[in-house]
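Shown here is a partial selection of chains from the complex, left in place.
Note that the chains take the letters A and B in the order they are written out, and that residue 1 is the start of every chain.
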Amino acid sequence: MRYLPLTGADRRRMLDRIGVSRVEELFEAIPPEARRSQPLDLPGPLAEPELSAHMRRLAAENRHADELISFLGAGAYDRVVPAAVRHAVARSEFYTAYTPYQPEVSQGVLQAIYEFQSMVCLLTGMDVANASMYDASTALAEAAAMSCGATGRGRVLVAETVHPEYRRVAATYLAHQDRELVTVPMKDGRLDRHRLEGLLADDAAALLVQQPNFFGILEETDGLADLVHARGALLVVAADPVSLGVLRPPAQYGADVAVGDVQPLGNSLSFGGPYAGYFAVREALVRRMPGRITGATHDEEGRRGFVLTLQTREQHIRRERATSNICTNNALNALAATVYLATAGPEGLAEVAGRSARLAHAAQARLCGLPGVRLAWPQPFFFEFTLKLPRPAGPVVHALLQDGLLAGLSLGRFQAAWDRLLLVSVTEARTLEDIERLVESLRRILAAA
Amino acid sequence: PSEPLIFERGSGGRRAMDFAPLGAGVPPLTDGVPARFLRNAPPDLPELSEPEVVRHYTRLSQRNFSVDTGFYPLGSCTMKYNPKIHEEFVALPGFSRIHPYQPEETVQGALRLMWELERWLCEVAGLSRATLQPAAGAHGELTGLMLIKAYHKAHAVAGDPPRDEILIPDSAHGTNPASAGMAGYRVAQIPSDARGGMDLEVLRRSVGARTAGLMLTNPNTLGLYDENILEIARLVHEAGGLLYYDGANANAILGISRPGDMGFDIVHFNLHKTFSTPHGGGGPGSGPIAVSQVLEPFLPVPIVEKTEDRFQLVYDRPKSIGQVRAFHGHFGVMVRAYAYILAMGAEGLRQVSEDAVLNANYLLARLRDLFEVPYDRPCMHEFVVSARPWKEHGVRALDIAKRLLDYGFHPPTVYFPLVVEEALMIEPTETETPETLDAFVDALAAIHAEAEANADLLHHAPYHTPVRRLDEAEAARHPNLRWRPEGGEGRP
């Protein structure tokens, strides 16, 4: 077998050295009832050419974003990935390494993570960031749990305008900790400030909001932190990292915790994962942060070097009192984000964000020129927007697929009342021609009804 | 040579990313986005050309040890070879360029892959259904504990005491208690017995009406298969608890002993260990869990179902604990594990475990003279030795580890499990040759000679690494966790 070096001769020599005659003797601790005699019922083995043919057939059963013009977003974005990013993550010294427990031979990963942490801080304006979480949804859930720990409270508020799946994940996490997640309803596609005030009792640990929100709309953040802080709660903001190329950083409007997903920074769509979450906090919260953190230090000769640090928060040492159970994180995706941001630079990231938003506004204007199509809520948005269609969005999406278009996300999957809503995402990978195709196809389909 | 931070490279105005002009017909940003939402200046990211970016990260990569460059016997981590062709599969546009919300008819290949992988993992586990959502082993643990909680809640009888306690052996991975804590459980620790297994007497005293479940790795972190596993399972089940199998050590038992057959109700697998997906310098991993029939209703959503020849994602499962992650899990990692199982087949997987165990026992046999063997039994895929005797030369496990770096080897896990003094936890994996194992033994023997001759040499090792021994205490005492732009906090 191509991945297994031991030959029959090797095995015999090794058994001799061990002093047993058959490999089965090494397994004698296993009680017979727990021992398997017949082979597992699995396909294979396949030689490399057959394996390759099978995997290619399977991949070909999917229609992908090179074939379809995609306006699907909602947390996962078809953005341009520079070749330099793929080059870096294809370096096998990076991808076949373990967590950097031996820093002297892991400076590559450690320095890259230190750079990642720094870049997250620059984007969000926060003081400290960790070495990555699994994704945005779990980062948000951890932020909610951390807020409870920091405030000693058990009730977390979340805006209805936060991604429904993120809310679900936070709810699952909190429910098992005997904590409560309370939804603050929206009004006109944004957090209802009035309802928030009513729900913000003195037992609230945090408010979770998303900027831009799930519907693509920009939440009004002025005074929000003051309101939250006045009741002793923390403000947790989930922010798309690309948008931070031009949008105000969460720290500036008072966020205590900023989280998000770095998928848009150089990570492929991959059917939803692996991506990576970022997690950044104000200085005061650093020892409550979940996950790994890299810090700079010096070696015996005074040279700068990097190590995993503040590990007393972690499960290896603290066990059931750890700040979180997260151990393996998504370092390679964080590396991709780091190389992406180094490639983009300040101007590049601003241009990616700005182009997306500009194209989105051009698309929205054209789409809302179609009969019966309008914005679900007339609010400022960024690079995603929610349309209200004259009929259910699901069948429209399927009809547009015939024209090679992924028109967006029909929101009826989350709530029946949203069944005419279509969430459209426009990235810098789209062109005006793509938008024209969408407009014309939609025009034809709506007219045909 | 050292490598500066990316922020210390580059110069204002350099660019590695450029764009075609957008053209007329696209209004400026400020037409659509009110100024109050905009930041004053772009974030203070570095500014570099593409040659600078590529050189920086290529050079950084060379400052990293990896499976592709050397032997990595890090106990409990299963640092086996990762087939190169898997990286190509993952990059196929049909896998890498599909969106999690695409209409199901456009992602039938992806759903088929998930559906089949679920079944194959269940077959390996000896259980009936699985969820592929968990992002890593610890995430699988957390999910499994949620399932235990949901199960007990559904079966609770009024007046019963709450089942709020999880039993965990003292040799367990730190994630086990941490996950139990995250899931709102109290943890009761069970000590090891003289043979390195779980102390049955203590277990008998510990199980009871408040026992929600027990978490166990088998073989455990000592690399020993717990001979009493059936009795353990019986005790816990009789008390009404469930058994959770931490699959971190599953590389020892593929096709040989199935956790379901041992009596476990829940199993997580680390796809990035057992099923040969690369660890990425810290992740991504993937920690699917398989469960017995009684737990199926509680599995997180979505789950892939097959109706006739069509695959779909099902969210409508009323007893489900809900969602533990957005979208469908680490699909890219699943692709690699799927390809691995297909490449190996049933006989191949069994051979994996046999060879992993053979390599470990061979290495153990060859290292007996240099170390103390705390539990003298055949090990499974890994083993723990103690460097206690080296103390007479003033040398500790850490010194041995650091000196191994100079010999070109990644050291074993040290000081874990906590139950062994000066522990070295060694897992060679099945993808290493006996020549490599012999060279590793030679290196340790040479280091032992050094310890006898000049222990101080070891205290200051390593010497030939990109940096020398690093001051971890300083890092924790004066945390420097990020670069800061000159003149303060940048320009938000």
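Definition applied: a residue touches a chain if its C-beta (ideal position, glycine included) is under 8 Å from a C-beta of that chain, and two chains touch if they have at least 3 such contacts.
Every value quoted in this text rests on a predicted model; they were computed, and no experiment measured them.
A.B. asks: Expressed as a composition formula with the shown labels, how is the entire complex in this file built up?
C.D. replies: Summing over the structure file, the composition is A x2, B x2.
Keep in mind that, in the parts below, only the chains that are shown with their structure count from here on.
A.B. asks: For chain A versus chain B, what separation do you get between their C-alpha means, in angstrom?
C.D. replies: Roughly 19 Å, centre to centre.
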